[in-house]
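Submitted below is the structure of interest, expressed as structure tokens.
A single protein chain has been removed from this complex, and every other one stays in its place.
Let's turn to chain A:
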Amino acid sequence: MCVYVTNRGKGGRSSLPSSPLRPESTMAFCGYKFSLCLLLISCWGLVQLLLMGMLFYCETPAFLEDLPLTGPYENVGQYMNDVHHGFGTNALNCLIAACLYIITLGVSGWQFYLNQKTTYQV
């Protein structure tokens, strides 16, 4: 595959590959494609887990089957306690996972930016 350099309005930027002495290329531990995948999954994970966290907090019945409920219960009170506890735990778990995805977003975004500078991709 031959790489065609488009020269429209770029003002004659150097098109030599990065030399090994530039610090960015040694700090990039992900390739271009991997960092792009991570970036996209992090965006999606952030949005979806935030939404799910809020929905768990609002105790939507749609998520009733996703709760960590253990075994047969003696009475209704115990069951309801577990349900409320389950919703709360899951809400917090989703929000923590969302925060983890924010970190992943940052890292993969930084890696993607580093890789961007040394390739001619769009």
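Just so we're on the same page, contacts are C-beta pairs under 8 Å (C-beta built on N, C-alpha and C of every residue); 3 or more make two chains touch, one makes a residue touch a chain; residues count from 1.
Note that contacts and distances are computed from a predicted model.
**Student:** Leaving aside the chains on screen, match the unshown one to its UniProt name from "GPAT3 acyltransferase", "Insulin-induced gene protein", "Protoheme IX farnesyltransferase, mitochondrial" or "V-type proton ATPase subunit a".
**Tutor:** Missing chain, per its UniProt entry: "V-type proton ATPase subunit a".
**Student:** Going by the contact rule already stated, which one of A:Ile41, A:Val83 or A:Val107 would touch the omitted chain in the full complex?
**Tutor:** Residue touching the absent chain, from the options given: A:Ile41.
**Student:** What is the set of chain A residues that contact the non-displayed chain in the whole complex?
**Tutor:** Listed in rising order, the touching residues are 1-8, 15, 41, 44-45, 48-49, 60-68, 70, 75-76, 86, 89-90, 92-94, 96-97, 100-101, 121-122.
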